[in-house]
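Take this structure, written in structure tokens, and hold onto it; I'll ask about it next.
Only a single protein chain was left out; the remaining protein chains are all shown in position.
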Amino acid sequence: MTMIFIFLGLSLLLSYVLSRKQPTLGAYFTIIASLAGLISVYLLRNSVGVTESFYYLNFQITTIGWYFAMILLTVYFTSAFFNPFWMDELIYPAAYNSLYLLSLVGTIGLFFAQDLMTLFICWETAVWSSMLIVQQGKSRQAAWVYFVISAIGSMSTLFAVLLTMYLSGTSEITGALTYFTTAPVAGALVFGAFILAGLTKIGIFPFHVWLPLAHGSAPHTFSPVLSGGLVKMGAYIAYLSVAVFPAYQVFGDSLKIQGVPLPIYGLMILGAASIVYGTLRAIQQEDAKRLLAYSSVANGGYILIGILMMDQMAFAGGLMHLLNHAVASAAAFLAIAAVAKRTGTTKMSELGGIIHRMPITYTVYLIAIISMAGIPPMGGFVSKWLIFQGLSEKGLILLATAAAFGSIGSYMYVFRPLSAVFLGQLAPKYEHIKEANPVMVTAMLILTAMSLLLGVLPNLVLKTIAKIQIELGINPIIVNGTATLTENGSVDMLQVFTVFGFGFLLILILFMVLPKSRRVGLMDTYTSAEFIHTPELLHYGHSFYAPFERLYEKWPSVLPLYKRMSMKLSELGEWAESFFFHPDPNRAVLWIVVVAIVVIIGGAQ
Amino acid sequence: MHEVQKNDRSLWEVVGDYFRANSIWMKWYCTGCGAIEMPPTMTSRFDMEQLGMGPMATPRQADVLLITGYLSTKTLRRVIYSYEQMQDPKYVVGFGSCTLNGGIYYDSYATINQLDKYLPVDLYIAGCMPRPEAIMNSFGELIEMIKKGEAKGWKHYKENHEWYKANQMDSLGEVIIHDEFHE
Amino acid sequence: MWSPVWLIVLPLLMAFISVVIKKQQYLLLNLSILLNLAVLYLAPQGMVIIGGFRPPFGISLNFDRYAFISLLLIQVLMLFATFIAGPLAKKYGTVLLVLLAGINGMLLTNDLFNLFVMIEVVSIASFIISTSNGKFTHTFHYLILASVGGVFFLLGAVMVYAYTGTLVVQGLFATLGQLPNAISLIPMMLIILGLAVELKLMPVGSWAKNIYGNSNVLTGPIFAAVLAPAFGFVFGRMMGEVVVLNPITGYTLLFMAIATFVLGELAAYRQKDLLKTLAFSSIAQSGLAIILFTLNLPFAAILLLINNALAKSILFWVATGVSTAYETSSMKGLRGVFYNHRILGITFSIASLSLVGIPLFLGFYAKVTAVMAIFTTGLIWIPVVILATAIIEGAYMMKWLLQLWSPAKEGHLASTEEVPEKREALNMTQIVAVCLVALILFVFGLVPQRVGRVLSVASQAEISQVETVAEGGGQ
Amino acid sequence: MTLMNFIYGFLAVLGAFVFQTSLTGINRKVTARLQKRRGPKWYQQFIDIFKAFSKSSITHGWVYDFGAIMALGGIAATVIFIPVAGMQAFPGLDNIFVISYVLAVGMLGMAMSAAGSGNPWASIGVSRALTNMLAYDIPFMVVVFTLIYQHNTGSVSELASIQQGVGILGWNFFKLPLGGIVSVIALFGMLGKKPFDSFIAPAEIASGPMVEYGGKQLGMMFTLHELMTFIEVSLILNLFFGGGETLLIYMVKYAILYTFTNIVSGVMPRFKIDQAVTFFYKVPLGLAFIQGLLVIYLGWGY
Partner (left out) sequence: MIQFAGIALILIGIYGLMTTKHMIKLIIALNVLELGANIFIISVGFVKNGLAPILTADVPSDLLNFVDPLPQAMVLTAIVIGFGATALGLAVARKVYGKYQTYDLSVIGGEE
């Protein structure tokens, strides 16, 4: 395992050197390096429990770490296919390539970290290296907000890590965290600090502000990594703080709601809030990437709720949703990136009819959103189904309602880019664009195939998750052939897929039997007999859900709150500056006297 | 003008004509005052739904284009556009005497006097304006025509496309498009 | 033969010589620093009594590990600072030599009054150096404040003498501790206030904003990387050996230090001017060091001082270099400047990441050590404040990094067309020197534990006082 | 999974189509009677659908066709999942979430096909339809969660069979009256009946998603509508009205339920889409929550 880190470390240097000579070469090298990483981590699947040390960093292979690392590597690997085509848009291509690999090293290190210090070091490495990548996109502000929100998480983790190390006297994760079984008060503090990091990184309401900014304006090739990959670091922290950290024991005495301790329930409510908020905001967006970013906020809520449940179904659902969302979201972002590469924009109202030029990209996007919306037979369905089953089994009705809202609301927002970007009239200025480059198409098809495979044969993954559940000592999800069984329901996705295919086949036959249709252009549509000559005007891509949006357009947004907070801090700084740092010697002397008097009076008492 | 061809339908067409005769969906092109006679025809006294007839929202869905009144040169273009958007087999019904001969404004520069020069009218309903009784009666006629396969205006239009186009161009003249809303 | 006295005498001697042969000032300066380094390496550690007088009539020098570490840091940074400042340093060669002698004396001396003298020497030298900013009102402001601070320190020292009859620094706290609180209160307050001016402690450090904020390639590094750690070390010595804190003075000092840290970072957060940002950052960091010294956690404080000195020197070199070259230090004017100055950019990034305390850099080790050390005092709220403030610190440093690296307008992809034209900020040799310091910082970051081991010896060797504010407060 | 399953499945689709289409025709007559008209023949709906199939058609590109096939295919597959009077083509696949999500395949296919026609009215219609779905589904889902919690199963056929055998009072509609009312109101939304039919408003947005369909695609959309109606009514029937012990009872109950909705909607005006959302989130959602809290926290409803 150390070898993987050394290899990736060397390859990031190599990719820097190569990129200095020829940026594209270095970018292609990132594909090879991440593939090598993927394969070598895959080969570690049987060596669970092995520990290794590298300098003062300690690593251990765990099933859950392996699972997370595989997800991350998949996303990095597929997104790397896009890197070579964006080199000319970046002003620091060499830095991009090497930071790309550096953030990969950081994230994998996080998942394999054995001690808390290693955990934190890897965490920070991933954060700042990805922040430096984000700044190469459209917005510095976004990168900054990303860093600041992450820093809130980092600093709270650091606090938790150090306090844990101080109190427990050990830094080994499991040993240190299980210490709190006997110290619930300090445990609550550490839990709060730890989970805060998870919340900021998953982008849970109200810490979600960085997601739309960073995802929306990062270089197009890096948005999939941010959404599909780096967000999952937060999920890992959430996992640590509820599964490894004995959260249910620490809060064992607190008020319970349907068997869930109140603090954890409160966090789940935050997850539910981010589902609802993310959904509503995603519906409003005019930019495809920002829309997908808000969908990540919503999906982060599912993941958080699932992991916090720590039961047979929802926990498995949460862990599986990680993978499903990573794959689907990466595919969707990549598809949008491919479109942006050809058209130069991600604004939905400026696009339209891209399907006529990029049908494969369209298919990729379609399958991605089907998975994201949780519609069978794609992967997203299984995980959402598990979460629903878990929530309704426990009777957590508020959370279940939010989950349902996010699920159905997702039809609305995922359909929006489908319709506005891909369907409808093609603007004449995009008449000559071509399908995405075969290299990009390959990456997208890999993810699409994965989405489909996960949907049809979810048990491939659920087996691993069952293993994790057994390690944690909770009731594992039961897999039986192609069927997935839970306490209150079962599903066999292969059968569902077959029946769906059967239905599709029936209708296809019916369709073929009937007379063939005449092809007409998209400008030949019913317009109340009015003549329209401009395709852009006929295409409906702006304010798609206007009546619905009107219902909540006046709702306060969170970002202004942060802005106001930042402004208040600045004002405080300004006050300090003008009050204590006045360029006037009189005042400085006055202050000396004031301090002296205060001390003397205080001391005299 | 070509002669309407002899009636030799395949079995498929015969069955199809049966369905089409019993399910007449109309697109009303309400250009003039005649449209006011349609609501009584629809509602409880005459109830045209008992014959399977009904109004439809778009020409794509409709079988019959019902032109209820005056056509000006401006609306004629729209009518032709709508007609061409309809799916075969499709039928045109001219409603009121204005579609027949221009009605009382026959001598206006903007009035279209004889609809069948521009579109293949299968059936005219005379009157100014025709009462619901007349409408029901004439639709009964149309149903019979469709059943027998005699309503072939749409085929006629295809076969004599140049002739119709020439008439249309003649009447409309050249259209110069300035922008989306001005021509 | 090899005595630490040379560390003071040599620069002073060279200073006199340099008055005579003006042309060779710069050579003499460098020569004396190099010789100092040699002396540092060769001189045996221990107490040196000068002239055979028994203290307090004579002066003794305390050359222990603590002094060694601080002197080494100062000599090295001085060497780089004078080298990089080049022509400016030539102009101020004599003054710099006096400054060096003063600082060395300050760090070595074991006599409270001698310390006052050295502080005044350093102050006067630094007044003169600060005039090279060309902003005389600011120098005047500094001069008035530092003189008042000096007088306070002197009064404090004399009162200590009056009460105890001795001026020997080492072990003074033991004698002072026997005095009643009400008596020791005033001299302690005077000593701390006197130092607080130079330490830029809020609210008496108001001179720093403009002196740092208008600095050039000489003054910036000298003030931020030589004077600041030097006074930090002196303060550490005072806290370890002299100052007896009662709850009132202790909490006042702690409160002032925390206010300095938090408000300093907040003030830095709102700056739109690179040098001013760095100025407030220095103020805030010195607050953090004082927190640690006050809590009697010298090891963490030393680490922090070293990290700050190295990082700040790099930051000031680069910042003053580019702001001189581009004739502005505003955020708008410097946007994307690192595109043409990659190496400077990388060193600046390393320094700022280390300053913020990002892992893989020395600053992280310092931060962790500090927080872990504070935990042992039982004051858990202080780490919370420190870490929360670190978010703000990270925020503004990153804002600057992003702006300096990226030439793009907000909302647009960066393009090379918007890059500011290339001007020479620092010449090749200067860049190499900056890189060397950055390399030192980077290497320290890679082997933090080794650095820590060396330093922990220093901190243990020196500080003999064990009482902490927390314990004092608990009484 | 044998061939027989598939044949049963095919028959289920066919049966559902025939049954529901006849019922639609009958209900057109019922509506006509309400309006003092004679109304069409009872098989008028068949004629309409077959006529549409018999006409020529146009296509706006492959996604227009593919969407239509996907929609109808998805809906046909969903019909196969629906348990009718205890009969299922594929036993064990009748999880409520599976059904409601496979249904979404059809919705998405239709929306895709409609938007693929490039007609702005179709897009407006789709936008309204999806908004409508968000409105009615949330209260319904809350009720479904309550049901699953109460009976500890997500299988529709099991939920139906639990209610059988104890007469009319065994129905969930009477055990969970608030939930029952909510789900019947939601049924109106699902079926797109007045007052929740603004997404196909013919005079305002030219029948919304259907605007560009003609010929065989239109026929497919009509078929889809019939099958979807069958699924939705069956779902409510199974969940709240005890399904059916035999096929006959099932059909009778079904006909009564469907005709009821039809009669009610016959005298209703139309909500604007935002009014529909507000309505659903005020009244039915509130009732559903009250029901849920009563069941989960107070144990009522058993």
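Letters are used for the chains, namely A, B, C and D, taken in the order the chains are written, and counting of residues starts over at 1 for each.
The rule is simple: contacts are C-beta pairs under 8 Å (C-beta built on N, C-alpha and C of every residue); 3 or more make two chains touch, one makes a residue touch a chain.
Predicted model only: the values in this text are computed from it and were never measured.
Undergrad: Counting the whole assembly, list the visible chains that the omitted chain makes contact with.
TA: The omitted chain makes contact with A, C across the full complex.
Undergrad: Just to verify: which one of A:Gly192, A:Pro206, A:Pro359 or A:Pro583 makes contact with the chain not shown?
TA: Candidates A:Gly192, A:Pro206, A:Pro359 or A:Pro583; residue touching the omitted chain: A:Pro583.
Undergrad: In the full complex, which of C:Leu34, C:Ile49 or C:Ala162 touches the chain missing from this view?
TA: In the full complex, the listed residue that touches the missing chain is C:Ala162.
Undergrad: Give the residue, chosen from C:Pro4, C:Gly150, C:Pro298 or C:Pro383, that touches the chain omitted from the document.
TA: The one listed residue touching the chain not shown is C:Gly150.
Undergrad: Among C:Ile50, C:Ile128, C:Ala325 or C:Met372, which residue is in touch with the absent chain?
TA: C:Ile128
Undergrad: Applying the definition given at the start, please give the residues of subunit A touching the unseen chain.
TA: 583-586, 589-590, 593
Undergrad: Would you write out the residues of subunit C that touch the absent chain, in ascending order?
TA: Its contact residues with the unshown chain are 56-57, 113, 116-117, 120-121, 123-124, 127-128, 131, 135-140, 143-144, 147-148, 150-151, 154-155, 158-159, 161-162, 167, 210.
The rule is short, and it goes like this: only the chains that are shown with their structure count from here on.
Undergrad: Kindly list the shared contact partners of subunit A and subunit D, in label order.
TA: B
Undergrad: Two chains share more C-beta contact pairs than any other pair here; which two are they?
TA: A-D
Undergrad: Per the centroid of Cα atoms for each chain, what is the distance between subunit B and subunit D, given in Å?
TA: 36
Undergrad: Counting only residues that touch at least 2 other chains, which ones in subunit B make the list?
TA: Only 58, 60 qualify.
Undergrad: Name the touching chain pairs, would you?
TA: All chain pairs meeting the touch criterion are A-B, A-C, A-D, B-D.
Undergrad: Which stretch or stretches of subunit A touch subunit B in the complex?
TA: So the residues of subunit A in touch with subunit B come to 524, 526, 529-534, 537.
Undergrad: Any idea which subunit B residues touch subunit A in the complex?
TA: 29, 58-60, 77-79, 81-82, 85, 177, 180, 183
Undergrad: Give the list of subunit D residues in touch with subunit A in this complex.
TA: That would be residues 1, 6, 9-10, 13, 53, 56-63, 65, 68-70, 72-81, 89-90, 92-93, 95, 97-98, 101-102, 104-105, 107-108, 111-112, 115-121, 123-124, 126-128, 130-131, 133-134, 137-138, 141-142, 144-146, 148-149, 152-155, 206, 211-212, 215-217, 219-220, 272-274, 277-278, 289, 292-293, 296 of subunit D.
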